[in-house]
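With one protein chain withheld, the remaining protein chains of the complex are depicted in position.
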Amino acid sequence: MKPYSKNVIGLLLLMGLMLPLAASGNKFFAFVLGMTFISLLWATGMNLMYGYVGLMPLMFAGVAGVAGYAMVHFTRTLGWSFWLAMPVASLLAAAVGVALGLPSLRLKGFYFTLCSLVIQTVLTLAFIFFPTYTNGDTGINQIAPPDWFGGELTGLGMDMALAVIALAGVIFCAWLVKTPLGQRFVAIREDDVLAEGLGIQVVRCKIIAFFIVSLYAGIGGCFYAAYVGFISPRAYDVLVSMNIWLFVAFGGRATIAGPIIGTAILAPIPFLLQDLQAFKDILSGVLIIVVTLMMPGGIYGAFVAWRSRQSQVASDGDKVQEQRV
Amino acid sequence: MKKTFFNPLAAAIALSAAALCTGGAQAQAGNPIKIGFVTELTGPWTFFGTSCVAGLKMATDEINKAGGVLKRPLEFIVTDNQTNSSQALAASRNLDVNDKVLALSGPTSSDVALAMYGYAEQQKLPFLVPVAAFPQLTKPGTKYTFRIEPDAAGWGYAMAKYIEQVKPGAKVALMHSDAALMRAIMAGFRYQAPRSKLTIVSDILFPQGSSDATVQAAQVRASNPDYVIVSGAGAFDNVLTNQLLDLGIKPQQIIHPYGITTQVFGWGSRSVGSIYGTFFDHGIDALTKEGKDFISRFDAANGRPPSYVENYCYVTPYIFKEAIEKAGTADDREKLRNALSALKTKEHTTGVPIEFDKNGARKEYMYFMEIQSVNGKRTYQSKQRYYIEWDPEVIPVYDLVK
Partner (left out) sequence: MTDAQLLILLSTLSTGLILGAIFSLVAAGVTIVYGCVWLPNASNGQFFLLAALVAWTFTASLGWSSWLAAIAVIILGIGLSYLLEWILIRRLYDTPNRNVAYFVVTLGITQIMTGVFSLTYAKWSDQFSLPPVIDGISMLGPFPIPNNRLLVMAVSLLVLVALFALLRYHPYGRALRAVFQNREAAALRGVDVRSIYRLSFVLGSTIIFLGGILFALAYSFDLTVAWTMSITAFAIMIIGGPGSVIGALVVGMTFGFTQAIVSIFASPTAATFSYLGAMLVILLFRPSGLFKR
């Protein structure tokens, strides 16, 4: 993986920020774009856990929900500003994420996934059965957008904010995986027994990972609530976790570009192909199977493999050239 | 480094997909009057959404054949919300912004309706909810949302009033599943029961996902009730009913808060003598000529008599027609909103009054029917036993159910 030059990052930011401008003429596309940015933030967090640490956290959406409901509670009942409520709620969700993850630290692979599925189910049930905080199945509607210097942050400004947050998330993740901590994550993913033997404190690293990933989930959850204006237990249930996982797996796990590609392609689909809604489940199921069986590296992984085959051919050609000369 | 290729790619995908699906809808204020109809065509409530659309299409065809509204055709843009609130919101946004619809309508599921409610109120978009009974859809302060179906807590109230007049001082057992709709109905019933001098002798709640009720039926039987109110939703309602009947409870003792055609088929002949509440049925006494006509045409086209879901969706275009004509224009949302608020008309299938209070809640009513015979899955006969009208706030509905 080549190091990311400042130019690339600058270009990325520029393109990302231009998109809301391009879409601002059409409120519907702006909305789809906004949802895609939120999904991108979530996908980046999921990728950190699934791609780099090697664990599939199906309770991701539940943790996002904790933050979302908390944020609404803080802004509505306590009258806080969104910009205070959001970080506090996200930290709260991160604490919950760590607490829920603690017992399953020893689990790996399928057992971890199953455990996280159960935890997600418990969270969804908690959202439904504690209506005093969450209004149960009915959900909470008319959630106010974030406050912004006396007014409300909506429209173009909100989309820009979402773009900034999403891109900040991507950049942070890109930086993190290059640090020693990030490399420890990868070591744990490959073989955590060996990692322990090499002196890596696996448990501590996993806890840090849980915390960071839950922060991603939580921040996304808060923005989702403020952006869509309506939340319910369905908005944060296991299907959402699976969808985000699919964005990552489809795009290419353990890469930075992967979640971006996956989200950019898959996230807008349910909103754009409104007439073909019925086939969305079938399509996503087929994609899951195809990706698992045939493209374990996702689209980006397949692209990289193809390119390296090309350069292999090219360098073989060069070698032949050199020999002739 | 080809890192940035995906941004234009995403935009390109988005734009071309949009071109594909909004292709035809360029015609603007041109000719047809457009109303967004966001309903459940996939997901758990598919059946209600598609039944609703069947009724809607019949009415729209009739209206347009007769010259339309203000000499323009009336067009409902039917969109699927997948029984999912985010999808409903996205669809509403799309209809509002791209198609510039005059109003919204459509949901049969309360959850979805509540999500759209937030959007409608915020965007000052008139929203006529044909089928969705949750009381909060017309909570105090509502300006743009109007609900045609009586609220669920009111159904509970009506049941208590029915029992009060048929057997004063009765002992009642409650068996219901834990869904928002059932909780609302029971909250209304529990409020009214002591005021109607009824005693609740057993109150059993089933969590979602329950399959068997034999033990609870035995408990209910042990409490010796005069009536058992059974509210299970769909398949579980049949289980509850059959298991009560197995244990010796008589069909005449069973009351269902609401029943639609397919549910009556599900109950079957064993439930002859049972009572169910409804808002439209081919067995009610007061059917207008248009009502009878609607029933026979719907039956011929769909193989079963229509219920209140289909009726409400059949009546919705007519309500819009009348309101738009009263407003005098089809391009002004405020005028439409005011016309709906001031509407004083009758449902043209039954003659029941349609009037909305200051929050958009309709003057409420309910029929209680007794099943006389069930003919397989083809048709059934019921007789009207009771009819009641009431004002939505006769009980403190917005406090009872949040």
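As written, the chain order gives the labels A and B, with residue 1 at the start of each chain.
We adopt the following convention: a residue touches a chain if its C-beta (ideal position, glycine included) is under 8 Å from a C-beta of that chain, and two chains touch if they have at least 3 such contacts.
The structure displayed is predicted, hence computed values, not measured ones.
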Of B:39, B:110 or B:238, which one is in contact with the hidden chain? B:238
For the full complex, which residue in A:129, A:175 or A:306 touches the chain that was left out? A:129
Using the document's definition of touch, tell me which of B:64, B:122 or B:210 contacts the absent chain. B:210
Among A:15, A:67 or A:119, single out the residue that touches the unshown chain. A:119
At which residues does subunit A meet the chain that is not included here? 56, 103-104, 106-107, 109-111, 113-115, 118-119, 121-122, 125, 129, 242, 278-289, 292-293
Absent-chain interface as seen on subunit B, which is shown: 42-44, 46-48, 50, 178, 204-212, 214-219, 221-222, 234-239, 242, 246-248, 262-263, 266, 377
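In this text, only the chains that are shown with their structure count from here on.
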CA centroid of subunit A to CA centroid of subunit B, Å: 37
Taking the touch rule as given, give the residues of subunit A at its contact with subunit B in the complex, in rising order. 2, 4-5, 8, 11-12, 15-16, 19, 22-23, 26-29, 31-33, 35-36, 131, 135-139, 141-143, 228-230, 232, 234-235, 257, 260-261, 264-265, 268, 270-275, 277-278, 280
Name, in rising order, each residue of subunit B that touches subunit A in their complex. 1, 3-4, 6-11, 13-15, 17-18, 21, 41-42, 79-80, 82, 84-87, 89-91, 93-94, 96-98, 110-111, 114-115, 117-119, 121-122, 134, 136, 179-180, 402
